[in-house]
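Apart from one protein chain that is not included, each protein chain of the complex appears where it belongs.
Naming follows writing order (A, B and C), and every chain is counted from residue 1.
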């Protein structure tokens, strides 16, 4: 909460804001009505009425949030505010909140991917440009045999590509079980509405509703934690290389109020702070899987919302900061060479280049 | 983020808000100037100037937050906005942010304690009133020998008292090392300023600055996690007792939009959701201890701010909801007796009463 | 450590034992020599010599473990004990330990999969048999509209299938970077040896060595946590259904020393205990990603070994216990019906059956 503008860019802050959640819930209600109309469960007109109710400007966010307290979730207040009798027809609160969560996640993931693409592109460029730039390998925090900066960047690249592939492969399913848990509240049309709702929102159609089988948020959490972790590893390396005594890169726009000559690696710091926060938020999502009782959990579900937003926002924060960090970084190849000591880098450069090419091959597909 | 009004009461949301952090930072800057004036390091007039700069309404929170991005913390922007040359004299950003964190924590802890007192009082009342109300003991989720509801409440009580005692015993130290890390920036007066600053803010004077020795936030986190956990255990028991088939308590204001006859244990749900969130936020604070490099960490420090606010806010959320839950709960003693089956509760009631008295003795001090 | 025989079956205990790790390291060294011989880096005879050194009975596990202390890993002691000069040729300790970890993981995963298959088969059978067995749905720990036991089992099934698919899709890569980090220690043949080593051990050939890019153990950890979580959710439901007052299933071989009439749900308890342990062990693996410095981490790597074994062993423990739990469980359909109250289950049964069929369709592929 305090000054999160430092860590999370405005677009991402918006993407996981209360307003974004509200809009996602309304989009879900509207899509549900359209889906129900399409399969003939409600009149076509009803869907239009519901769409009208789903205009975000009709809803007072602050009032809604306070009313949500007594129900434990915001949907009943949303229903109370609607005029159409078809609003939320046959649905249950969790249908709306979970589907909205997937919509919020998708929007946030799109932002994350853009920055991850930027990170990957810069890593690839660095790997290529520094394919033959020797530097000290360092194991167990001690100087070891030479490697190249290209290979280091190639290692970052492959981890980021792995993370990005995972994020892209994530299945974000709609949620729908209806008021009764079996879709019986949409008699004769349950599976059809499920399929249509998925199509409407361009989300995946799950085999079954997943109200208490929480693989989707858990897997999402795991993927975000690993993504932020891969970015955090890059930031850690850069912080280490930017140490005054090492001096192999200069990174960071950060000025010190008390020491004007100092360059603080602020972007790397932001990446690492975000990665730590994603890890614990994702831990709640993963650790929640065995705690969801029966058909809907009494607490474990409600605990997910903020950590999900936090995990998305801070993965985004890490990705944005990582991109800025890599794009703004200055390399000091001559210092890298000095730090090598007497080792002859030539055989290592040759060997490393083969590995760099493998990574670039993967990048280029 | 999404609809946190459900979980955290307005007073607590305010207590950990950006505005509260800003005010705590300004209070720290003002107190530092007063402390410095008192020991003769700066003129008395300077402290007045600084006090003027520390009026919160002079600062534009949103602008400040965005400017904070480039430094990685909000203090440099605060300094830039100040008019007095004595503002932030000899201090470093972390002095201000860490001390402010302790002030924010103190205010939040006061709110928490009020609710914990309420929880303890209700537990004590229940323990006393139900000193001889037999009910089934339940071990490993199976009915076991009889116990009393009084003893169950007494168990909750003792855990809450343990938690409260821990919170009350927490040491919240000021932070001060100065621009240079050794208090050399306040030459000849370092320790004196440290002592005065502690006195000004009524915080503890630490033996040493703790910029990278993070026992204070870690211990605070642990105490919050255990507190929220003790409350979560009560909520879990109540959810279990309120199950339709058990029916020994009725709890909850929660109405279901789809099933109007249903009473959802919304307060218990809020407690449990909050307890899960505190656990992971506190985990970051505890897990950060070994990750703070040298004299100030490059990421592990920055990662603490939101989780600290979250741990405080959600412990408060758990305490408020637990109080509401216990105060609003209806007991069904006759159902408790029915669920006992054929067991003769008399010897258990007698034995349990001795234990209840021990707990009440502790409560009454 | 204490009495882990309670939780982890002997075969799994063996699979992650020190002996298993030793054998996996020796298998890696032997395979490396064969791979090097095949590409012409060492004589064919050398591979035979190394194979001789890799007979586990030549090594004294206890002595090895103690010698390993000074190096921080067991490989140097292994090398010291070998007679052939070709043993560990051009390799580094982490090549061996990481590849061995993947071999240990594979063996453990095979055991896990067998039990998961058993769990899935029983879930599928229950879903089918109880396709029309009505029971109370329960949301927020309160009785809600009817569902069927078949649909509940189908929900478990789909989560277990998701988990199993993930485990089956996991990529377990060999590790090889050589003494120098660039495969330069196997000049001219690095990538070829990497490919041959992967083939020899039937592990995946990674794009790059992953010594400090820890996606493989992190992803493995995440998959294990989610798998154990899915099993834990089943166990939680069964514990709740087996409560004395609910009485819809009887589960558990557990006898109580003090209360002989009691049936404790021991298998479910074991599942849940294991799931909790997997979660935290996996958390270390996931959280390690951003903490691996440069080309090999000074601590974060070494921290992985026990948690990896723990996560594998306890996922196995959860899977075995879950299989036993489901196979030994007795259903009480009549009690399920009684607990429904007055609700007419017919429309819910019909609707649920459609969903059950979707799950069974997925199961049958």
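In the analysis below, a residue touches a chain if its C-beta (ideal position, glycine included) is under 8 Å from a C-beta of that chain, and two chains touch if they have at least 3 such contacts.
A quick note: this is a predicted structure, and the numbers were derived from the prediction, not measured.
Q: With the full complex in mind, choose from B:11, B:80, B:168 or B:215 the residue touching the hidden chain.
A: If we include the chain that is not displayed, B:215 is the one touching it.
Q: One chain isn't shown here. Among C:28, C:99, C:182 or C:309, which residue touches it?
A: C:309
Q: Which one touches the absent chain: B:232, B:252 or B:265?
A: Missing-chain contact among the listed residues: B:232.
Q: Provide the residue numbers of subunit C that touch the chain removed from this figure.
A: 1-7, 16-18, 21, 64-66, 68-76, 79, 88, 92-93, 104, 179-180, 185, 232, 235, 239, 253-255, 257-259, 264-266, 268-277, 279-281, 283-284, 287-288, 291, 298-303, 305-307, 309-310, 313
Q: What residue numbers in subunit B mark contact with the hidden partner chain?
A: 72, 92, 137-141, 144-148, 151-152, 154-156, 158-159, 162-163, 166, 179-184, 187, 190-191, 207-215, 218-219, 222, 225-226, 228-233, 235-237, 240, 272, 275-276, 279, 282-283, 286-298, 347-348, 350-352, 354-355, 358-359, 362
Q: Could you pull out which residues of subunit A are in touch with the chain that's been left out?
A: Within subunit A, the residues touching the omitted chain are 136, 138-145, 239-240, 242-246, 254, 256, 258-259, 262-265, 269, 287, 291, 339.
Everything that follows uses one rule, which is that only the chains that are shown with their structure count from here on.
Q: What chain is most central when centres are computed from CA atoms?
A: Chain closest to the assembly's C-alpha mean: A.
Q: Of the other chains, whose C-alpha centre is the longest way from the centre of subunit C?
A: Ranked by distance of C-alpha centres from subunit C, the top chain is B.
Q: Counting only Cα atoms for the centres, state how far subunit A is from subunit C in Å.
A: 26
Q: Per the centroid of Cα atoms for each chain, what is the distance between subunit B and subunit C, given in Å?
A: Measuring from centre to centre gives 37 Å for this pair.
Q: Compute the distance, rounded to whole Å, between the mean C-alpha positions of subunit A and subunit B.
A: Computed value for the inter-centroid distance: 28 Å.
Q: Show the residues in subunit C shared as contacts by 2 or more other chains, in ascending order.
A: Counting only residues that touch two or more other chains, subunit C contributes 138-141, 144-145, 240, 287, 291.
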